[in-house]
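This part shows subunit A:
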Amino acid sequence: MSDGIHAIVMPKWGLAMTEGMVAEWTIEPGAAFSRGDEIADIETAKITNALEASTSGIMRRLVVEPDEMVPVGTLLAVAADETVSDDAIDAFVSDFQANFVVEETEEDSGPAFEHVTLSDGRNIRFLRQGAGGGPTLVMVHGFGGDLNSWMFNQPVLSEQFEVIALDLPGHGGSSKDVGGGDVAAMSQAVLDFLDAADIASAHIVGHSLGGACALHLALTKPERVASATLICPAGLAPEINMTFINGFIEARRPRQLRAALELLFHEPGLVSREMIDDVLKFKRIDGVPEALKAIAEAAFAGGRQSHVMVEKLSELEVPIQIILGASDQIVPVLEALETRAGVTVHRLEGSGHTAHMEAPGKVNALIADFVVAASG
Partner candidate 1 sequence: MAKKSVRQAINEALASEMRRDPRVVIMGEDIAGGMGAPGEDDAWGGPLGVTKGLLGEFGRDRVLDTPITESAFIGAAAGAAATGLRPVAELMFVDFMGVCFDQIYNQAAKFRYMFGGKAVTPLVVRTMYGAGLRAASQHSQCLYPMFTHIPGLKVVIPSSAYEAKGLLIQAIRDDDPVVFFEHKAMYDEEEEVPDEAYTIPFGEANITREGDDVTVVAFGRMVQFANQAADKLAKEGITCTVIDPRTTSPLDEDTILEEVAATGRLVVVDEASPRCNMATDISALVAQRAFSALKAPVRMVTPPHTPVPFAADLEDLYIPGPAQIEQAIREVAA
Partner candidate 2 sequence: MQLSREDLLKAYRQMKTIRVFEERLHDEFATGDIPGFVHLYAGEEASGVGVCLNLNDNDYIASTHRGHGHCIAKGCDVSGMMHEIFGRADGLCGGKGGSMHIADLERGMMGANGIVGGGPPLICGAALTAKTLGTGGVAVAFVGDGGSNQGTTMESLNLAKVWNLPVIFVVEDNGYAEATSSSWAVAGDAVRRAAGYDIPAQQVDGHDFFAVNEVAREAVERARAGDGPSLLHVKLSRYYGHFEGDAMTYRDPDEVSKLRQDKDCLDLFQKRVNEAGLLEPAQFEEIDRDVATLIDDAVASARAAPVPSAQDLLTDVYVSY
C-alpha cells in the first residue's frame, strides 16, 4: 500500500506454486469491491480458485491479461480510491514492475518446512510463516489433509500474524504412527507439538478433524488455547459421512477418489486432476493406509463420531468461533449453536466442507478479526 494505492499480486497458494494465470477477471475496472469479494479466477498447475480481495477498494487498473502465465508476486491489478489520479496509478505500476524480482524457487533455497520431534519420538512437520512477536496461530488440518490445506489462508494470515501449519501424525510429512488415532490422541499430538515447538499458547484454527482437536484442547487445556476457530468441525454431532471416509481410504484409482473428494466441496469442479493425484500419492506412502484406517476406526467407529463435545460448548473458558459451510456433506450443519454462551457461529453459503478453500477471503477475514479481538 502506498498513498492509498493497493497492489493485487499473483498469490502463492502452497509452496510448490511458482506461477499462475488469471483465467478470468470477475470485476470490471472502476467497480468497487469489499474485502472477501471474488475479483478473479486464478489457475495454477494444481488448482483453479477464486482470488478474493483482501481489502476493500475500487478496481482502478487490470494490469495482466487473462491466460497469461506469470510468476508468483507479479502485479495483477491496482486498487485505489477515486481520489488517486491515473498518473499516480501509472507511476505505481511502472515503479512496481521496475522493482519486481521473481522469488527464488524453493528448490534452490531448500524447503521451508521444519520438523520437531515429540516427546514420544514421533516427528511432526510444520510450516511457519509470518513474523513472531504478535499472536501465534496454529492451523490443524482435517482427516486425509495436510498443511497444504491452508494454502489459501496461511500466506494471507501470515501478513498479520505468525502462522504455523502442522501435519497431524499419519499425514503429510509427519510420522505415520497415529497412536490411538482418536480425537484425544490427535489432540495430544497437537499439544505435544506446542510443547516441542515451545509455544505457550496459540490461537488454534482447526478444520474438520482438526476442528475437533481444537475444541478438545480448548476444553481440556484452556491455558494453552488463546482462541479456537473451528471450520466445518468434527466433534459436534455423531453423524459423519462414511461414504467420504471409506471412499477416501479405499479409492485406488482417480475416478473413485474423485467421487469421494467431490463430497468435500460445494462446487465439485474444484476437484482438480492434480488434487486427486496428490491425494493418491499421499495414500501410497508407507504407513499411510494403516494410519487412515486407524483414525477412521478410532474416531468414526461404527460409522459414528466417537467424540461428541457439543454439550460441553457452554463450559468453554476460551473464545470460540465456528465457521460452517452451508452445503457441508461430511458433517451436519448444526442449527442453534448460537444459543450457547460465548460461541460465535458463521454459516457460509456456497461452501461445502472446505469453507477455508471455497471462501478463503471470508474465512481469512473472520479468523483475523476473531484473533485480533481475542488478543485484545
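Heads up, the rule we're going with is that a residue touches a chain if its C-beta (ideal position, glycine included) is under 8 Å from a C-beta of that chain, and two chains touch if they have at least 3 such contacts; residues count from 1.
Selection rule: all candidates are chains of the complex that A comes from, given by their letters.
Only a predicted model underlies this, so the values are computations on that prediction, with no experimental measurement involved.
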item	value
Which of 1 or 2 touches subunit A - same complex, any copy	1
For the subunit A and candidate 1 complex, residues of the former touching the latter	16, 107, 111, 173, 252-254, 273, 281, 284-286
